[in-house]
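With one protein chain withheld, the remaining protein chains of the complex are depicted in position.
Right, chain A next:
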């Protein structure tokens, strides 16, 4: 019995029950396709988060009020006496090149959510930001139409605003918003520029935003109290770590903190944000992969099931073959070949289905296929066919010819 003949017998055996073979293959197909697509979705989502974080600018550091920090690792400050909020004075201290030489620019920001109205069209802007012009560079926001507001606008608290592309289309439609007046939270603002679309995924649309001079927003909405966070741009990507240290030192001075472990502010770089995100995404991908792997396993059990039925059905045939001298190995090989063929074809079609399926957007995520997952899923499917087929095949091969022949 050469391998080619064994294969021919296997094909013959499978084609004797076409529907059953097809359904068993479908089980493996779904398993393999699920592994490929779900891992691609996981990978795609981590890719898109990475992209959107990189869009924010890699040199920028965000200082926010609160305990712990990039270095502190989230220690509780319940023992410390009150948390000093971040203020515009803190931002001024950071802008001093003598104490913080690696800091390029500083932009304190306050943010609020307001309803914007233009000629009866109303739109709730999720982020109305009051800040300095340095914000645009630090946050990697580029103006598409019009211009940024200037330092002069900030000094004079002019009611001007740069709006995001989503806000622009929602309020103005196809009309160019530059130079038009829009009422935000009861205060009229003149639109001076529209930001280029950043795009991105997540719960918040980064393009649904209004950016106005800090004192204007403070005057109109938030009051002249603390700022919500301070955006700092380091001189270069390599300078973010020294800049982070300088910021901590300066702010410990202004907040009067001596213990580096009880900071009341947090300095986070995009890098740390990125690593947190990628950790989350890894977990997400592993979970998706596990679900898919389970479905692949179920497909494998389907093979065992069907092969057991086949062996029972063909007990008599096995008896005949044994009576005319088929050795155990040949019977074993024949049934193993059948189960492996099932998983091989199922796995192959699964790879095709997976690759086709990952061309479509799935829940807003563009899947990115991991080549290793394709080979891995296919190889595992074939291995599953061998493994799960070995039990029924062994059972067939160990049948005693006399009993097999008597079987009806």
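The criterion applied here is as follows: contacts are C-beta pairs under 8 Å (C-beta built on N, C-alpha and C of every residue); 3 or more make two chains touch, one makes a residue touch a chain; residues count from 1.
Assume contacts and distances are computed from a predicted model.
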Which choice in "Cation acetate symporter", "Peptidoglycan-associated lipoprotein", "NADH ubiquinone oxidoreductase" or "Putative ABC transport system ATP-binding protein" gives the name that UniProt lists for the one chain left out? "Putative ABC transport system ATP-binding protein"
Looking at A:5, A:89, A:147 or A:238, which residue reaches the missing chain? A:5
Which one touches the absent chain: A:19, A:98, A:324 or A:363? A:324
For chain A, which residues touch the unseen chain? 1, 5, 12, 16, 316-317, 319-330, 400-402, 405
